[in-house]
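For this view, one protein chain was removed and the others were kept in their places.
This part shows subunit A:
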Amino acid sequence: MKPAHQTMLLNVMLLAGVMGLFVTSLMWGETRIMFSHALADLLAGRHTAGAIIVERLRLPRTLLAILVGGTLGLSGAVLQGYLRNPLADPGILGVSGGAALGAVSVFYTGLMQVSIAALPLGGLTGALCAAAVLMGLVGRGGTLVLLLAGAALSSFAAALTALVLNLVPSPYASFEIMHWLMGSLTDRTFTHVWICLPGVVCGTLLMLSAGRALDALTLGEDVAASLGFQLHGPRGVQTRIVLGAALAVGSCVAVSGAIGFVGLVVPHLLRPLVGYQPSRLLLPSFLGGGLLLLLADMVVRVVAVGPELQLGVLTALVGAPVFFARVIMLKRTVS
């Protein structure tokens, strides 16, 4: 089968999977409801318990799973393509660290008592500040400067987060911070969806606009430039990718906390299925990331005995063995 047809089939299968899990996620939860009745009530505008559960709890949580998972998968694919490094993941930009610091600062200052939106808005502010610092640091520098700037920003944000944890007066707040940092979609509302949506949409469009440049970059920066792609500068490929990933990932981490391994593992699993062409990997990575996080979120809800398992913990627990398996397969291929 031609790679283009193979990619289209993969996209259709992933989309079907996302849609199937989307419906299942709305139907299934801790509280048993008659989904058809709840849906009918919701569409008729009747505020029954079932309609409220679906509309205010399950729908935003499900939408966020798709948005956050999709963004992490897409960002991973774009960054791995741009840096030509299969170990790149959205965390290397340091923007996730900035979002975490922003959110943790909200915990520390007690602003979260003011509004439910304070926490994600704090995270978003942290992510945007980190993105601005990153763009300022990188300027017209190349990929090495980007990696170093991301590492420096990430370390600094982690150090400041640790400082806040160190200084926080209440052990309860400390526990809340640790819990938030593990990543979760529990109790998220449409406020969270609206807070992360603009950054995700703008960031995703910026990243998707770099697809052809990513293909050209497989042949190296000089060839990509000679093929007519402007790599650096305000409208260059690097700006679009870094700004896009920073906006999208920062917005997601602001509402969900840090969710690891999705951005790393999803592009790895899908790359051989699209003929290793970076531009063909983008849409499948978005859909695959959304699918994986929807699945993980449903598992979290199913195994909720005692304290609910945090989503970020589950993705790391599942993602790391997948990565081990890839390493072993790679070693076998090499030898």
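By our rule, contacts are C-beta pairs under 8 Å (C-beta built on N, C-alpha and C of every residue); 3 or more make two chains touch, one makes a residue touch a chain; residues count from 1.
Everything below uses one rule, namely that contacts and distances are computed from a predicted model.
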UniProt protein name of the chain not shown, from "NADH dehydrogenase subunit H", "Iron(3+)-hydroxamate import ATP-binding protein FhuC", "histidine kinase" or "Phenylacetate-CoA oxygenase subunit PaaJ": "Iron(3+)-hydroxamate import ATP-binding protein FhuC"
Which residue of A:55, A:215 or A:308 touches the chain not shown here: A:215
Among A:132, A:223 or A:325, residue touching the chain not depicted: A:223
Residue touching the undisplayed chain, where the options are A:25, A:239 or A:279: A:279
For subunit A, the residues touching the chain missing from this view: 2-4, 212, 215-216, 218-220, 222-223, 225-230, 275-277, 279
